[in-house]
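Every protein chain of the complex appears in place save one, which is left out.
Let's turn to chain A:
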Amino acid sequence: MLTRREALLGSVLTAAAVATVGAMPAVASAKDVAGLPREKVTMVPPPFVHAHDQVAKGGPKVVEFIMTIEEKPVVIDADGTQLNAMTYNGSIPGPLMVVHEGDYLELTLVNPDTSTLAHNIDFHAATGALGGGELTLVNPGEQVTLRFKATRSGTFVYHCAPGGAMIPWHVVSGMSGAVMVLPRDGLKDDKGRPVRYDRIYYVGENDFYIPRDEQGQFKKYESAGDNYEETMRVMRGLIPTHVVFNGKAGSLTGDNAMKAKVGETILIVHSQANRDTRPHLIGGHGDFVWEQGKFANPPAKDLETWFIRGGSAGAALYTFLQPGIYAYVNHNLIEAVELGATAHFTVEGNWDDDLMMQVEPPKAIAS
């Protein structure tokens, strides 16, 4: 059992190591950065994304974000199963942060004193110091500010990585999100022609490993620390009990289904910090898909299903051609239907008989 005290002791040791790293001479010309314009971003919870320009206006700038860590119980399915969640900014996944290539992303990470554990953040978009993990470990009651230069365009995962077994445990407790670094001149298709999106949705996929009691019922724990040992045993089996979008089975359905109109182009950013997945839009396609999420590579065209490697984020651009209900799933259909990885789009507009029509409805077989 991990107590708050032990967690703190563990983090003090790591903090000492961090101090050593921090004492090294700075190589970056902080002075140059100091002269750059700054922009404060107000983030919004997924699947929505904060307002941003698709094509950068002006030169590089420092884009400021503040995220507060929240440890809290959350319900992850219709049965009321509880996860002792660890979250960036209160949501699973954490919010999508959008900047442009050449910008500086500056994050202030706050770990309030109501937390029981130390946390940090590893940006796959960043270079050095374990993605910033070494420079961002914050105990309850601390905050830290990290700045990194967005040198590569694309969609990138971020996640908590406080060392050893804490890393996977924090990640499968909800601590992951994504950064999107747009090319300064925006996205381009396979021929290098500019493409734009009318709407963007960020779908973070999580695998959860909730222990069960002798009767097979999911167990509830007072705090995150209480579940550590038993959760770790389930994790080692590598079979998740839940695979969900946006932190909860069904969280992007019904009133919360994602919306679009026929003729609109959407960009779906999909991240999975821990485990491979294969998004598929039932009844639609990926017109242009950056499967690995990196915009310097030309997008693949006309995909039916795309593969997101565990520990990465990808992006798919699609223009809706037909109205109706679309299911957006992890096309391991067992994970989609039984474990929770299903979202919906409701799409308004006119039906195109040329693309599809029911020539004859079901009737008795003609003899």
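In this section, a contact is a pair of C-beta atoms (placed from the backbone, for glycine too) under 8 Å apart; a residue touches a chain by one contact, two chains touch by 3 or more; residues count from 1.
Definition applied: contacts and distances are computed from a predicted model.
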{"item": "Hidden chain of the complex, named as in its UniProt record, picked from \"Nitrate reductase\", \"ABC transporter ATP-binding protein\", \"Circularly permuted type 2 ATP-grasp protein\" or \"Chemotaxis protein CheA\"", "value": "\"Nitrate reductase\""}
{"item": "Touch criterion as defined above, residue of A:Asp113, A:Asp255, A:Asp302 or A:Asp354 at the omitted chain", "value": "A:Asp255"}
{"item": "Which residue of A:Asp190, A:Asp276 or A:Glu338 touches the chain not shown here", "value": "A:Glu338"}
{"item": "Footprint left on chain A by the chain that the document does not show", "value": "78-80, 215, 253-255, 257, 322-325, 327, 337-338, 344, 346-351, 353, 358, 360-364"}
